[in-house]
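Data first, discussion second: the structure below is written as structure tokens.
Yeah, one chain of the complex is gone here, protein chain that is, but the others are all in their spots.
Chains: A and B, in written order; residue numbering restarts at 1 for each.
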Amino acid sequence: MFQLGAMLLLLRTTLRRVFARGLPLHELARQLHEMGNRTLPLVLVGLGCFGAALVAHADHEAKPIVQDIVVVGPPALHLLTRELGPILVGGLAALQLGSMIAAELGTMAEGEQLEALVMTGGDPYAELVAPRLVAGVLVMPVLFTAGLAMAALCARLTATYVYGSDGAAWTDALMTSRGDFVYGYAKAAIMGLAIPLAGSLHGLRARGGASAVGAATTAGAVTSFLAMMAIDLGAAALSAALGAY
Amino acid sequence: MSVHVRELRIDVPGFGLGPLSFDVENGQALLVFGPSRAGKTALLKALVGFAPARGQVRVEGAEVDLAKPTGIDALRSHAGMVFQNDALFDALTVRENVAEPLRRRRISDAGIRITQALNDVGLLDAANKLPEQLSGGMRKRAGLARAFAMDPAVLLVDEPLAGLDPGTQKRIASLLAAARARGRALVIAVADPAPLWGLADSALALEDGRIVAHGKPDDVRRAAAPLLGAA
Partner (left out) sequence: MNSLAAFGQLSLVAARALMAGPRLWGRELMRTLARFGTGSLVIAICVAMATGAIIVLETAAYTMSFGARDILGGMASISILREFGPLMVALVMSGWVGASNTAELGNLTLGGQVSALRGLGADPYEVLVAPRLLGTVLAMALIALPADFAAVLGGVAAARIVLGVEPAMFFHSIDQWVKLRDILEGLLKTVCFGAAIGLLSSRSGLSTRGGARAVGRSVATSVVQSVVAVLILDFAITALVGGRL
């Protein structure tokens, strides 16, 4: 919240520099690879477990009330698409990428590599920050898709094989409209911009030894996470105001 | 090829340095010395806008008011910096590190310059190694090579000899002397000025952010004797 101004400033500076100097595509490719590959396993494992947990939870709690947990499936998928999915995927990505980016840039900052970069004619904003921002916006929707699919699939499998219920209910988009998917994707994309922005913000500032890098890493993860939650809450407020819910 | 500084004031947490004014003309070297935490590194960084400072800096006709640093990019393009902790790009090999500034400025005879620089610092054999595979002294030399390959009008050097054996120190000292002879302006920061006195056209003694003495090397040497005795 207090960092919002600083983040917007960083965004503006980065955009300016990128328009002046261009975006290094090889670094963008590397970031797509690193950010995507590092986070995908995490998202798959996390959302998979969550999907199974949803069913287990439903069985535990809902059984006494609804007899067959099949009815819980469609509303769960709806909730997953609109809220739980973006929050979980965003949360995992925020922790992973927010800390990773802050740590890497922080190590460079602390080791004076950023100043060396400037002195040799380079620009940290165009060459380091911008590729991460673009990669974030591109990668997050992919992660969201994968996470959502994994959660639904694991829910379905758990329901069918562990609880003997009709698993198909958990992948039934009966209550989930196209608008819901758009909503979820939009949130994911915006988070994809905010997370690397937060990580870069703190990483670039790290000065003063190993503990400064550690502190920057923490700050990067924390700010990314808070930004993610702010985006989710903001979207909820917006859609409530627009009566879309 | 010169550096002109007016009313430089540096605000670093812990101390405030200045006001300081000096000129380093073509083919001259300013030797800045003092114990650790004296402000030597802060001074070098302030000259190119990496430390919070006020004052005017003019390098090769590019003038900058540090309070509102428009034009700092132009100023920086005339200067080369050797960092205390080498600040090599750790994802690039030694050769690639040295090549970086030349690649960006699209210098035509880059290949020759790189090889020359690597040879001068004695790192030709290690050219394809990554910084993590080098010793501290070798990394220092790589940082020097990167600056020398650029051959900038102004060289800002932070602890060029630290961590090097006497033979290599002599080598580096003569490279600095050669740059000076070629008409470059040098600002060199050291904890121990003894090996480089011969190079100095002017000197600046710092301690705890205060200016102890400033002027001709012999005068400064006398005025800062206690400082040197302790060093």
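General remarks:
As a working rule, contacts are C-beta pairs under 8 Å (C-beta built on N, C-alpha and C of every residue); 3 or more make two chains touch, one makes a residue touch a chain.
Nothing here was measured: the structure is a model prediction, and the numbers come from that model.
Although it is not drawn, the missing chain touches A, B when the whole complex is taken into account. In the complete complex, the residue from A:Ala103, A:Met119, A:Ala151 or A:Leu193 that touches the missing chain is A:Ala103.
When the full complex is taken into account, the listed residue touching the unshown chain is A:Val72, out of A:Val55, A:Val72, A:Ala155 or A:Ala194. Although one chain is hidden here, its contacts on chain B can still be listed: residues 90-91, 130-132, 136. As for the chain not pictured, it touches chain A at residues 34, 38-39, 41-42, 45-46, 49, 53-54, 57-58, 61-62, 65-66, 72, 75-76, 79, 83-84, 87, 91-92, 94-96, 98-108, 110-111, 113, 209-211, 213-218, 221-222, 225-226, 229.
Convention: only the chains that are shown with their structure count from here on.
Partner chain A is touched in their complex by these residues of chain B: 45, 48, 50, 76-77, 79-81, 83-85, 87-90, 100-101, 104-105, 146, 150. Chain A contributes residues 111-113, 115-122 to its touches with chain B in the complex.
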